[in-house]
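Structure incoming, see below.
Every protein chain of the complex appears in place save one, which is left out.
Per-chain residue numbering starts at 1, and chain names A, B and C are given in the order in which the chains are listed.
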C-alpha cells in the first residue's frame, strides 16, 4: 500500500475539461495519484460535498510595485499573497516594472529583493517594459526570457509607461524572435489627455469624470491598433483588462480572422459600473481604475465574451491603494482632481468568489470554463503549465476546495489585503473557498490564512507555446 | 498494493484540457486510478512514447440503416464498429430512422434488432425524425428521451426525410420542453431540386454536378433558417456536416450573438474538394455526399473554424455505399444521373487519423482540441459524458494509444469496413492508433481488429446539459 | 417669346441631386424649359418661398383590391388617388392581384375595370403573383412585362398568397429571363402561424399579440432566405416594408457583398411602435399591419438605414380598412382574435408629410434624399423614369410645391381617403404640400382636391434597368 503525504478524499474534481469524483494523493507537493483506495496518508482531508479545483492563477496583479508619483502600494508580497491564498489563489504574477532609463535587469533584481521571503503562495514575474532600448531588446529581454521571465506588459497610455507605435513594433518583433508573450494595456493616451484637459477646464474634476475621460472609444482605438501592430509582426498578443463591447468587437474580429489575439477581463467589469464612481464626495475614488467599469450593457457583453470564448484569462488587476491615505487614493488630497487619483482597485482575494458566484452559480458559465479562465489558460499562456493551473498527475498540488453552497457577503473587514476598502463591499455571494493548498501545504482554511511568509516559491516561466508565429511570409 | 485488471504505463495522457505523464489503472472496465506505482495488474501495457487519448466518439455515422430507394448500406453494426475500433473510435452513434407513417418506437426497436450482438464497440442511437406527428411529439419522443434516446436529427432536404419549417418548430419546442438535443441537416431542398432539374435538362448529369446542385448558398440559407427557428424557440441546435465559409459565417454570427448554436464538420471538408467529383467516367460518384466538399478556400475556412471554436464536433458522417455495386453507388447503373447516386461516403476508420495528421501534426490545432472535437465535446453534447469522452477516474476505460510518429498511407485494402473503396485512398498520414481499448478490453491492435462482435454495449444518453434554454421570455 | 401653358416661378427646385432656384415652364403636361424669363404662360404660379419637388411616386399601395375573406378595401381608385393628390403624390402603383387558379391576364383586366375613369393622378400596376403556373411563367408574365406590367410582388406569408421556395425560384428565374422587377413580402409564414396558435391557445388574442406573432426573427429569416434565392438566380430583388434592425442587417450584408438587393420602408416604421397596438379595447386593431411596427430602437435603425442608403424606396403600403366597419377591422367582430383582423393601415396622404417633417425638417435626411426615396428611385426601379420621378426637361410636369414652414396636425377629418381613422391622428408636422400638379394640371391645392376622377392615366412601366443580372456564371 502506498503512503502519501496527503489524501484529499471524496471531492468532485473539476478541471478545464472534466468533472469527476476521485481521491487525490499528494507527495512532495505534487499530485502523484488519483483514484479510489489509493493508500494511506499523513493527512486526510475530507472533501465530501466540496468541489476540488486547481488553485487560482492570478496573472495580473500589482504588489509592492515602486511608483513614480509618491503613491505607495498597500500590499507587499506578504499581504498580497496572504490575501490571494485566502481567496483560493495559489499563484500570482505581479510585475517587475522597468523605470525609464533603468535596466530591466535592475527591475527584476529589485523585485526579487521585494519578494524574497515574503510570499505565502508561489509567484512568477511579468516584466513591464517602458524603455525598449537597443540593449533591452537585444540583450536583456532575450536573456531574461531564457531565464524564466517570458512575459511582459507594455502600455499605450500613462506618461511614464507608454510606448509609441514604433517601440511596440520593436517589442513585438523581439517577442516573435525570442518567444515571449506580450500583454498590452490598450487605451489611447492622447484621447484620454484631451478629454481630461477639457473636463478639467470645465471644472469637472470629480472621480466620476475619470470614467468619462477614459472613453470606450479610446480603448477600442488602442485595441485595434495593438491588434494591427501584432498582425504586422505576426505574433500573438494578449489584450488585458477589457472593459466592454467596443474593445470586445475588435478582439472577436481579430480572432475571427485567424489572428492569435487573446483577451483578459476582470471582476470590476462584471459587477461595477460607472455609476459606482458617481458617489457623494470623494467616495468614487474607490472605483477609479483603467479602463473604468462601464454600464450594464457592457457587463452583459463581457459575460457573453467570457462564455463564447473571446476571453481566455480572468484576472484581478489588483492594484492596492488605500482610500483614506495620503499615499493612496488621497495622494493629492481629499478632493483631488480625478486625473491625480492613483489608478487601480484591490481584488486579489475576491476575484474567484465573484466569478464563481456570478458566473458558475448563476449559470452564465460552467465550472470547467471557470477553471480554464482562472487557472488553466493563464498557466498555459504564461508558461507555467502543467506545473500550475490544473489537477493532473505530476502537477503541483495547488488546489482549492470550494463549498458551492456557502453564502457569504464581501466585507473588507474579513479580507486579508492591506487595503482599507473593497469596491465589492456588501456583495452577496454563493460559493466560497474553504481550503487552499499550495504544493501540498494548506495555506488557507475557511478564508483565514494558514500558511506562512516565505513559503511561496519563485516560478520560472517557460516560453509560451502559442508564441510561435503562424502566418505566411509577408515579404519583409 | 492494489491489484488491477490492466495498467497502461508511461503514456502521455491527453485530455480536452491537459497533457501529462501517468499510468492508468483499470478495473472492471473503468479507470480507477492514475499516477505512478499504482500497483499490479493482470495485464500491463507499455505506452512509452505513445499518446494516450480518449477513445473516439463518432457522433455521426450511418450503419445498417434501412433505406427507401433500394440502396443498401454495406456496413452493419459488426463491420462498422470493427472499422471504428481499428480507427481508434470506441463509441459510435448511428441513427434509428423513422419512416414516414411509422412510429419512432418501431424505428428504435428495429434498430436494436439490427445492432443486437453485433457491435465491437459501444453505441448509442440518435433518432431521425421524419414524421413529427402529435403522437410522436407528445408521447414517443418524451418517452424515448427519458429512456436514453435524447438526440435526434431532422432534415431540411431529401424528399423522404425533410420537415417543413412548422414541423421543425414543433420538434424544437418539444426539445425545449423535454431536454433533447436537435441536430439538423441544413440544405434548402427547393434550391437543390431547382438546380438539379435545370442541370438535368441541360444534360449535365455527371457526378460532378451533384456538387453544383448542392450550392453553398442552399446550405447557407438553410443554416440561417435553422438558426432562426431555434432562436425563436430558444433552444440549442447543432448544425451537422458544415462544408465551408458561407454556413460557417452564419454559425459564427449566431454564436457571437449569444445563441447556443453548435457546429459539426467532417474529414471530407478538410481534404477533399469538388474537383474530386470531377473524374473520368463514374469515379466521381465515390465522393458524392451532401453537402459536397467545396474548394481549397473552403477547406481553409473549415480549419480556421475548427481552431477558433466555431465547431464543437468532428464526425465522419460515415455512409457506407459500395462503389461497384448495384445496391450501392451504381444503384441506377454505371452512368446514373448524379441525382440518383446514393449520397454519402465511408470514413469511420479514417476520421481520427486524418484529423490527427492534418490537424495536430501540421499544427493547425493542438492535441487537446483534437480530443475535445473527437471525443469529449460529442460525449458532453449527446449526454454520454463523463462515462465516455475523457480520461478520468470513473470513466469507462475507452482509450486509444497513438504513435505520433508512425507514417502510414490510407489504403482501402487495409481498412475494415465493408465498402469497396475509400475516398482517401493514397493519403499519406503521420500518426496512427496502435491500440484501442473499450471498457478495458483491447478491441484493436496495430490497426487490426482484436475484439469480437457483441462486445459493444448499447448506451443510454442523458439529457444533454446545454439543452436548457437560456433566453428571456419572448412574450409567447 | 415663347408661350407656355403654365409657369411656376421663383420656387426652389429640389431633385434627387440638386437644389436651385428656377422657373419651370410647362406645355402639354410636360416640363419644357427651366430658367429665368422663359416667356409667357396662360397660368403663372408663384412659388416664392416654396420648395418645388417632383410629385411623389407611391410604389406600394393597395386600392380596391379584391380580397378572399370578405373584407373590403375602403378606398377605390377615386378616393385613393384623391387622397394621394392631396398628400403630394402624383403616381400610385397599386396591385393587380392574381387569385390562385386565376390567370394573371384576368387579374389585370379586372383591375383595369376597377380603375377605369376613376383616378385623379396617374397610376401603374404591380402584379401580385400567387399561382406561378407554367402558363403564368412562360406566357402570361413575359407578355405582360412587354406590355408595361414589369414588376410583381410575391409573398412568403399569408395562406392565400404565399409561394414556396421553389415557386419563388421559378418567379425569380423568369424575372431574370424577361427583365421584370420582383418585390417580396418577407415574413416566415410557419413561424407566424406557430406563435399565433400558441398565443391563441393561451388566450392572448388582443391586437397587441399580432405584433408578438409577427416576430422580427420571422421577418429576418424570410429576408435572408429571399436574398439567398435571388443570389442563386442572380437577379435583383426588392424587400418591401422593412420594419427594423434584424432585416436591415441582412439587406446591408447583401449589399455589402455586392448583391443587387433593394429595400423599402414605410412611415409606420418611423413613428409607430408596438405600444400603439397595446391600447384599451380593440383600438390596437387600427395599427395592425405586417410586419408590425417594433420599438424605438427599431425606428432609430430604420432612420439610420434611410440615411445611409440601405433603403431606396419609401412607400405607404396604404391598405385601407375602416375601423368601425364589419367589412373592415371589425370583420370578425368587436373583439376579434388578432389573427382575424385585416392587415394594413392607411397612409397614402400622410406618407410624404411625415417623412418631410420627421426626416428633412429634423435633419435626419436631406431634401435631395427625400426626393430620391419618395419619387426618383421608385420611378427608376419600376421603369417609370424619366417620365416620372424627377424635375427635368421632357419629364411629366408632376410637381408638388411645399411650404417648408407650415405647421399642421394630422387629423383624419381633414384627410381624403375613405377610411374612418388614421394611425397618425394628432401627429404634429412641419411642412406641407400646398399645391400638387399632375402632367401640368393642378390636382390639389392647400390639401384639398382640385382635380377630377378619370384625369389620371394608366402608365406602362418599362423593364427596369437594374434587372440585368451582373454575376458570373454559376455552372448551371
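Quick note on the criterion: a residue touches a chain if its C-beta (ideal position, glycine included) is under 8 Å from a C-beta of that chain, and two chains touch if they have at least 3 such contacts.
Given the structure is predicted, the values throughout are model-derived calculations rather than measurements.
Note on the chain not shown: across the whole complex it touches A, C. The omitted chain makes contact with just one of the residues A:42, A:164 or A:405: A:164.
Listed residues A:231, A:276, A:349 or A:403: the one in touch with the omitted chain is A:231. The missing chain lies against chain A, touching residues 164-166, 169-170, 173, 188-191, 193-195, 198-199, 202, 204, 209, 212-213, 215, 217-218, 220-221, 224-225, 228-229, 231-232, 474-476. For chain C, the list of residues touching the undisplayed chain reads 1-2, 13, 15-22, 25, 31-38, 252, 255-256, 258, 304, 307-309, 363, 366, 368, 372, 376, 386, 390, 392-395, 465, 470.
Methods note: only the chains that are shown with their structure count from here on.
The set of chains touching chain B and also touching chain C is empty.
Separation between the centroids of chain B and chain C, computed from CA atoms only, is 50 Å. Chain A and chain B, compared by their mean Cα positions, are separated by 39 Å.
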